[in-house]
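Here the complex is missing a single protein chain, while all its other protein chains stay put.
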């Protein structure tokens, strides 16, 4: 279990290698990588500003990770979330889960992403022609969360 | 869309980089990596022999990939499956899915893995003390497949 | 008590953090105090369905007591991931 909240980029291959290093008991590794898209609602996005709540963010991520580990038989998990100004195509977030079995690895990764979407204190502002727009929380993200209750 | 059936190892980072190369419209990339485990049913595994049906395997993988692309809004998919003799800890299979939205990427990756498990012509023989044992198909894998019908 | 604002709540209030003397006993009472103080706050808190609160970095409810709280934060629904 490990979380990082950082401005800099991350290296999926290095993160995955660290997760596997020296062990031969893992059967499945699932990774989720979130990227900045170049458009939203048909409008071009020049960049994305990710604001967060230092201190609370780390705690929220650790809490989410502990919940996933309590719920599924996971051998390792990793969460990396960036903040600051990012350009389209850049990586925002990485979630890794390792388990003996594929369903646990898949479900835990989806669970972590669903929680990150609406329970981790991050706020996104999309850079548009008219100076930027805060991304609205979506009902579908709340719905996604409710299926884990 | 691209599939490879090969004896040699694959590089998840290079595969993911190729998927993203030159584009800024992808929002989510999910990867699944399957690894050889060092034990099964409480017994130690010395190695795993993966037999396959050359010709049919490639067609089955392409067919599965096309089904996933018809069902979800995917921007890219990639399947790599190895055959031959593998040691514990080695990579067996890679599935990558890219989509504007995370749920499509997750679901398509699970769908592809569920199909690979019981519809791609591979057979696994685990090396055990008594000369090896063919891995039995599991009812749970058939069940996993039936949820997509 | 330290109050923090994030995202468009920060923009509307005009500061990311401020020190506030208050005798409010709940989050809701604190918001009422702030609203009366300046129209920046009235604007920030005009649609309470879009406001979330954390007390000492734990998500809380608007009727939660403030006793012992050192840090209260207001922000819109989170959009991480």
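A, B and C are the chain letters, set down in written order, and residue numbers restart from 1 in every chain.
Keep this in mind: contacts are C-beta pairs under 8 Å (C-beta built on N, C-alpha and C of every residue); 3 or more make two chains touch, one makes a residue touch a chain.
A quick note: this is a predicted structure, and the numbers were derived from the prediction, not measured.
K.L.:
List the displayed chains that the omitted chain touches in the full complex.
P.N.:
Hidden chain, whole complex, touched shown chains: B.
K.L.:
For the full complex, which residue in B:9, B:25, B:51 or B:143 touches the chain that was left out?
P.N.:
Checking the options B:9, B:25, B:51 or B:143, the one contacting the hidden chain is B:51.
K.L.:
Need a quick check: the contact residues on chain B for the chain that isn't drawn.
P.N.:
34, 51-53, 55-56, 59, 81, 92-93, 113, 116-125, 134-137
Following the convention adopted for this analysis, only the chains that are shown with their structure count from here on.
K.L.:
If you walk touching chains, what's the least steps from chain B to chain C?
P.N.:
Step count on the best path from chain B to chain C: 2.
K.L.:
Report, in whole Å, the distance between the mean C-alpha point of chain B and the mean C-alpha point of chain C.
P.N.:
48
K.L.:
Using Cα averages as centroids, what's the distance between chain A and chain C in whole Å?
P.N.:
26
K.L.:
Going by the contact rule already set, what residues in chain B reach two or more other chains?
P.N.:
Expected reply: 102.
K.L.:
Enumerate the residues of chain C that touch no fewer than two other chains.
P.N.:
Only 81 qualify.
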